[in-house]
Structures are given as C-alpha cells and as structure tokens.
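Notes to accompany the following structure.
One chain of protein is taken out of this complex; the other chains stay put.
So, subunit A:
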Amino acid sequence: MNSISLLVILSGYLAVLFYIAYWAEKKGNSKWTNNPYIYTFSLAVYCTAWTYYGSIGVAADSGLSYLPIYLGPIIIAPSWILILKKIIRISRVNKISSIADFISLRYGNSRFLGAIVTIICLTGIIPYIALQLKAIAETFHVVTKTEIRSFIFDDTTTYVAIALALFASYYGTRYVDASEKRKGIVTAVALESVLKLVFFVIIGVYVTFFVFDGFDDIYQKASLLEHFKEKNSIGGLPQAINWFLLCVLSMFAIFLLPRQFQVGVIENNRENHINTAVWLFPLYLLLFNIFVYPIAWGGNILFEGQEVNSDAYSLLIPQLFNNKTLTVLVFLGGFSAAISMIVVSSIGLSTMVTNNILIPYNLLGKLKSDESISSKSILNSRKIGIFSLIILSYFIYRFFGLDYNLVSIGMVAFVIISQLAPAFFGALFWRRGSRLGAIYSIIVGFIVCIHTLLVPYAIGITNSESTFISDGFMGYELLKPFQLFGLDYLQPVPHALFWSMLFNCVTYFAVSVSFKGNYRERNYAEMFVDINKYITNHENAFIWKGTAYRNDIEKVLIRFLGIERTKRAMNIFNVKYNVDINQELADARLIKFSENLLTGHIGTASARILISSVVKEEKITLPEVLKILEESKENIIINKKLTETSNELKEITAKLQNANISLMAKDKQKDEFLDTVTHELRTPITAIRAASEILHDDDEIPDELKKQFLQNIISESDRLNRLIDKILDLEKFETGKQTIHPAKNNLVETIEKSIEPLQQLIKNKNISIYIESKSKVNAYYDEDRIFQVITNLVSNAIKFCPENEGLITIQIVDKENFIQTSVIDNGKGINSNDFEAIFDKFYQSTNQNIKKPVGSGLGLAICKQIIEHHKGKIWVEPSIKGACIVFTLPKNKNTENS
C-alpha cells in the first residue's frame, strides 16, 4: 500500500473522529454521551499503542511478563467504588482540574507542590507521548513498506503529528473552566477504545484460527521453539517479586497517570458510572489480552530466525499473507490507541502547565494586576500548550530515536508517575500528611528514579561510553543503578520502583510526622479525608479569619468569569447560605466559594493567590484550627439533631394548629347556632309584644282587627313553643341523650299514618300524593321518630309544591340489606350547592326566593339526626325537576346499611 492511499484512509478516519467529537459536544448531556459505557470505554485510554503493539513484543521476546501491567488494574478495580468515588467527590467539590491541583490543594494549596507535580508528570509523559508518535510513525512505514526519511518535512508522519496536535488543541480547550466536561473528546476516545479492541480481536482471531488451527496448534508449534520454557514460567521467588512490583506499579498508574486522572476523575459525569466501570473495565482488559499471546507466538513461529521487530507482529502477519484490509484495520486500531493517549495526556498536561506553573508564577503576565491576564490568554496558552507538547514529543522521538521498545519507555513513565503515590493516597486517608512531607518525598523519590532509571536510559539512548551502569555512581559498587545497595535479583523497572518507593514513603512519613503542617494544610486534610461529611456545604468546612469585602472579591471574579456568570454564582451563594445581599464583608464561605469558582479557570494555587491579594487574612494557629474543626464536627452532629427535633416540632405544631382550627370552627359553629336560636326566638316574641302593645294602648281598635291581633299572639306563641321543642329535641340527639327504640314495623303503614294529619293541607293546595310500594315492607325502626321524619319531609314537599298541579310521590324500595325511601315533589327543586347544607341547623338557602317558609329551620337537621341514629343515611338525590330526598333504614336488627 502506498503512502497516499494510507494517508487518505487516515484522513477519513480522523474526519470521522472530528465529527463524532463535534456531534457529542453538541449533544451535550444526552444519554448517548452521558452514560456508564462511554465512561468505562474512555478509561480504556489506558491501553495505548504500548498495549496494542508492545505487549505482543514483550510476549514474543520474554513471555508472560507483559501481564502484570493489566493484572494490577484488574485487581485494584473493585476498590474504585470507594477510592475513585472519594477522589471524584473531592475534585468535584473543589473544582479540581488536574492531579497537580489535587495534590497541591490538599497540602495547603501549595504553589510549589503543584509545580513539582507538574514537572514530574511532564518528565514522565512527554517521552511516553513521543513513544506513541513513534509507534504511529513506525507502523505507518511498516504498512506502506517505506523507509523513515531523514529530512523531517519529507516524512508523512510529521504531518500526521501536526494534524493530531491541531485536533487536540482545538477540542481540548473548548472551555476556560478546565474542570468542565469535554464530552466531545471523551466520546471520541470511548469510540476509539471500542474500535481498537474490535480490530485487535479481529487480528487475534485471524492469526489463531485462519493462519493457525486454533490455540492448540500455536502452542504445539511454539513449544518446539528455543527458550520457550524459560520464557513461559514465572521463574521462582525473585521473579515473583518482580511480578508483584509490576502489579503495584500498574495499580498506581491507573490512578495517577494524568490521562487516567483526566478521564476517570475530571471527565466523570456521575459517580455511579463507576459501578459499571468496576466490572466492564477489567473485562475489557481481559478481552484485550486473550489474543496477545497467540499473536506473539504465532509471529515467533512465522518469523523464526528473521530479524524483525516483534512489536510489529500484528501488522507483519497479515502483510505476510498479503491481506491488505486487515493490515490497514490493525494499523487503524493502533493509531486509535496512540492518538487517544496523545490527545488526553496532552490536554491534562497543558492544563497543569498553565494552571500550576505559568499562571501562578506570573509567566503569562502578572496575576494580581488587572489587565495582563484574562480568560482568553489562558485559553490560548492551553491551546499552544497542547500543540507544542505534541510537537515537542515528536521532535524528541525524531532526534533521540528512542531505540528502546515500546514497553520499557512506558514503564519508565509509570515509575516516574508513581512518585506521586504516597502524597496522593496519603491525601485521601492520612490527616497528618504535610506539605513538606509531600514535597520532599516526591523529590527524593524522583532523584532515586533519575539514578536507577533515567540516567541509565539516557546513557543507552546516547550510546555514550560510560561506566555508570557497570561500576556504579563515581565508582561506588553500592550505587550501581540496577543493583542499588546490592539488590541484584530485580529487573531494572521493579528495582527502580522498589527503591524509589521505599525512599519516597519513608521521607513522606518521617517528614510529615516530624514537621507539623500549618493550619491551612490541616484544614484541607480534614476536607479531603472526611469529604462525605462536607459534600453538600463544603464551604462551611473552610476555616478563614480576616477582613474581606465582597466588592473586591466580585471584581476579581468578574475578571475571569464575566459579569453575568459572577452575578449568577453570587446569587447561588446567597440563596444557598441565606446571606443578605447587602452584606459588605465576606466570610470564610464566600472566600472558599470564590476560590472554587476561579480554580477551574486558573488552578487552585493561582485562585488562592488571587483571592488572598484582595483580602486581609489573619494567621490562625494550628490548635485553633483543630478546635474549630472539632467544633464544626460537633456542630454538624448537633445541627442534625436539631433539624430532626425541629422537624418533629414542626409536625406537632401543625397538628396543634389543625386541632385549634377545628376547635375554633366548632366554637364558631356554636356561636352561630346561639345567634340564630336567639334570633329565631326573638322574632315570635317581637310579634307578640307588638300586638299586645297595640291591644293594650289602643282603645279605639276595631273588633275585627282586635281579633286578628289576638290570633297573631296565639299563633306566634305556638310557633315559639314548637321552636323550643325542636331545639330541645335536636339538643338531645346531638348530645346523645335521646334514645331510639327500634322494632320491626311495616314502613308503608307508618307512612300512611304520618300523611293522615297532613291531608287537610294537601286538599287545600289541591296536591296529588302517591305511595309507590308493595303493600307491606318491613323495616327495623322507632316508629314515633320515623313518623316525625315522614311528616317533616312531606310537609316540606307540600310547602314547595305549586298549587293545583302539585305532585308528591313516595317510593319505597327493598335493597336487600336495607329499605330505601324517597320523597319526591315537583316543586322548584333544590340548588345542587345546597345538597349538603340543607341538613344544617337553621340553614336557609341564599337562593331561596319564596316567601319565608313556615318552619323552624331545624326540621331537616332533626331528620338527619333521627336517620343517623338508625344507622341509616339521608341525602338529596339530584333530579331534573323538583326535589328528591332519600333515606335508608335497616331491615333487621343487626344489619347496617350503606
């Protein structure tokens, strides 16, 4: 295949990735970009070209030792549920955007520590990026069967590197706030992870089942090769220690590599995505590793005795059989693996360089003065950072050649990054870990690394004639880089890890224990270790004393966030902590809140420097901090208890209020009842008094009128008496003093009996009245009382019926358990709003437009009481014309009816 067509394919592939990133960025938070699978596959950025090509090389040349690099992450993955979640929480709450921020913030927001971490990362990762570029370049030349051109601008791979650099710098810096999620990049990386796995499995299946006859065939043929046995055994105790150390190394790497921190922590959208990653990520690694071995030994068999680079077996095998499609697929898989790593790492590194070195050390312009540094210059510096990191790496590859195989340089990077481990994990779990401890431990560990790894490798690369390796530093035997202090059974990488970690850890613990950190460190230690306690109101956990004006702080914020975002943020803060807007002075919470807002843009250290430039802080002593922390812990507990108690109180208060309301309603009802009763009693008395007065004073009154007045006195007296009777009746029912004496009776008979006295009235108004029923319907009731009910209902019906056309129907229906009686008239009917209310005492409909009815206003209320004492019900049935009142009575002694 020639360079041009491969370049066309590559451009096509890159265009697709660009598009995916663009699409995902646009989609924002949709379920396509924000799901646990995207998260897990983005974690697979761990598998770089090193995995893709390098593992095969190692498996071919030295057997099983490629495995520990994957075993470590697989073993440690379950712990993510605890540790990674904690890291994510701390980072989210503090708006952390890189591992340098993470470590430096924990140790008192130390600018120097952030810079050291950044330098360590740069030292480890730039050669590692160079390695990826080397892999792309070399495999490009393998696929196209061309030679690497010595003039750099003749070489097509140069342009591939430039394209990559542009892609990364464009998509990696969409937001000034580096703690924002980069959905585009992450989705593209996840997709690449899927593709590289699929392509790798395809070549694995091809080699195993098409080139050979399955695993057995390869094993049998391979076992005949030289050194097969030695290569494929773990090799005794020393080798086991090597394995153990390599596993530990890769466990550190999965947490600490800037690209892993980037995708695993910074780009994490939801904590519970980890729950999927915990099983899916190890599964991914296992799948990847199934075919490493067959490809490696398949290659060994096919190319036995030839001088070929075993790293490239996966390309050379299909090429050997002239399978172009497969060759290109494998190349694209490797390309994917490499660019994912390059892009993600360069984004992480450039953020670190900008936020932890350039800005805090005023290299981009003075931080404290107003004009010189802005969001735009930060963005630009990150863009340039990403671009130049990739280009720089490419030059390193071109000029230093990097003659080591892929794995060894990757391993060096791992060991260097591991120097952060004690400070990093100490940050999570150990409150006493101090800034000095962290700084010295990293420096000491790094020096040991330089001695045991970097210098020997540098010697290797430059091919200089040095006796450093064979004779030791300045000729001291004990200082031989690969056998430090006589430790001679470890391989160089585990050896370096062992010594550097030993010195590193000892330094960290010793210095931390000997020199106490200042109050700020202790404050952050508390916030990191006990993150779950402070997760919601973490600003409360920040201890700060001094004077600061909100105005000054807002000015600083506006510079980086703009007016609108600052206002919005301030609003959120005011609401969250219920702060008065007009308050001039800022408190500790606002300081921490503002630092957080800035952190995403300029890193923790710069945020701190910037905020402290506008506030006047007082020093607090360590015991004071501890006391405040202790108090705030107690406060949290007390607050919790108080909240619980106050909730209970609230409930009780609500109950009391309800009780009070219903009592007041009852009181009001009682008052109203009394009012109405007195009014109703006074009315007949008034009529009586007026008539009597006239009769008494007026002698000339005509006889006829005299008689009329006397008649009025008599009827009003009767009315008064009836009213008193009914009030007493009702009172008896309501207080339960009235008892009923039910017995089995024929309801039809009772109804007929009660209509009898009303016949005169019915005749006068010329009303027709019918009873629709069987001749005998037995029910269980107190006859006197039901007599009263029927009389009342029928009297009402008569009252409301029109003259001459009046029609009253009484229906009795046997309803199995009870007897239902309806009294229906063809009068003006009852307003549906009054269906319930007419059974109230003295209720008179507001819509009533008839002349004042002759009645007490208590009749229906008494009916209701009587029926309810029979355990029956009484209600108004809606009807088209006229009124229909229905009541039920039990059939037998013990039946309740409904």
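The rule is simple: a contact is a pair of C-beta atoms (placed from the backbone, for glycine too) under 8 Å apart; a residue touches a chain by one contact, two chains touch by 3 or more; residues count from 1.
Please note the rule applied: contacts and distances are computed from a predicted model.
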Complex member absent from the view - protein name from UniProt, among "Response regulator", "NADH-quinone oxidoreductase subunit J", "Nucleoside ABC transporter membrane protein" or "Peptide/nickel transport system permease protein": "Response regulator"
Option touching the unshown chain, where A:E564, A:D697 or A:E816 are the choices: A:D697
Full-complex contact with the absent chain, from A:I416, A:A586 or A:A687: A:A687
Touch with the omitted chain, as defined above, among A:D155, A:E267, A:D311 or A:E716: A:E716
Touching residues on subunit A - with respect to the absent chain: 675, 678-679, 682-683, 685-691, 693-694, 697-698, 705, 708-709, 712, 715-716, 844, 846, 848-852
